[in-house]
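Missing here: one protein chain of the complex. Every other protein chain is in place.
Presenting chain A:
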Amino acid sequence: MKVTFPHMGHLSIVGKGLFDQLGVEVVVPPPITKKTLKLGIEHAQEFSCLPLKIILGNFIEAAELGADTIVTSGGVGPCRFGYYAQVHREILQDLGYHYEIIVVEPPDTHFSELIQKISYLSNGKSLFQVARALRMGWAKARAIDVIEQKVQQVRPREVRTGTADDVFQWSLKKIDAENEIKKIWEIQRKTLHELDGVPKDMEKTVLKIAVIGEIYTILEPFVTFDIEKHLGRLGVEVSRSIYLSEWINDHLFMGLMRVRSTKEAAQMASPYLRHFVGGHGRETVGSAVRYAREGYHGAIQLAPLTCMPEIVAQTILPVVSAEEEMPVMTIYFDEQSGEAGLVTRLEAFIEMLYRKNDFGKRRVQSERLFRN
């Protein structure tokens, strides 16, 4: 059995770490490129959203490397993604790929099913070994997120563009190769220290912008033309409404770990939106409220074109924006998106925030971010 799974940001490092511990052979799909997208567009329905197409491309490319079993997620509620595993199954079958597909439904609604599927995959490993594998996945996910949050703070301030990203890429390789939890913590400590040492311009006025919206779009940089790097170059410190480790903690560990929870975001959506609308629609609204109250200068909502939960959120965001006094811009992505249009909108949004804000107070705050 050779297991593969979709790419979503740095998910592959976490997934590989977990399956390696279970003794399952893993085929990580090649990094998402234009070729992946092309394969997805060619074989998926035109009207399905971008995540379906790119993930389909991942599966086709992984099959070429010998993968025969897919582990992918299902979903509940009005978001179409819950149905996509079945669509992928049909398309792959028609194309002649013989995949076994294991669909993991959200663990917080079907927990026993998850355990069943893991024990099937691991060929009857003991619960102890399963727990160790989960801890390994968690350690990697958390280390990546902690480091990336620091990178998001360094990017707008670094003297030479790209320094923080070089350090980040180096640490990702290290984390990926490591299979001892203690060593992962050490890499995390070392990398944070190194990021502290990156030459920075602390006098620079830096805007704080939140990236909110649909989970796949905000986690997968290929889809958004690496929007966070663009923002960093434009002098913006970015925070994301969902980090992978937070999602894992909320849905897999029932919020056992002490990290920020998207459940708070969902609560903060009230009174603007009191219902579950599928996907992360409610969290998007709630995150806008949360970031506005934390003093962020603006928020950018990202979603794949035709994403229903995010369309619901988008119609509510102008009210949130006016009431909570924080500008919000919405950008949709699909295979037709162009980088030039994106950059023009980002520049205009940021320029607007710069001309609007008084930065006197905020500079003091940002100086405490780094040790030196």
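Going forward, a contact is a pair of C-beta atoms (placed from the backbone, for glycine too) under 8 Å apart; a residue touches a chain by one contact, two chains touch by 3 or more; residues count from 1.
In this section, contacts and distances are computed from a predicted model.
One chain of this complex is left out of the view, and of "Thiolase domain-containing protein", "Acyl-CoA dehydratase activase", "Lactate utilization protein C" or "3-methyl-2-oxobutanoate dehydrogenase (2-methylpropanoyl-transferring)", the protein name its UniProt record gives is "Acyl-CoA dehydratase activase". Of the options A:M1, A:A131, A:M202 or A:A348, the residue whose C-beta touches the omitted chain is A:A348. Set against the missing chain, the residues A:K53, A:K150 or A:K229 yield one that touches it, A:K229. Contacts to the hidden chain, counted on chain A, fall at residues 30-31, 33-35, 161-162, 225-226, 229, 315, 318, 327, 332, 340-341, 344-345, 347-349, 351-352, 355-356.
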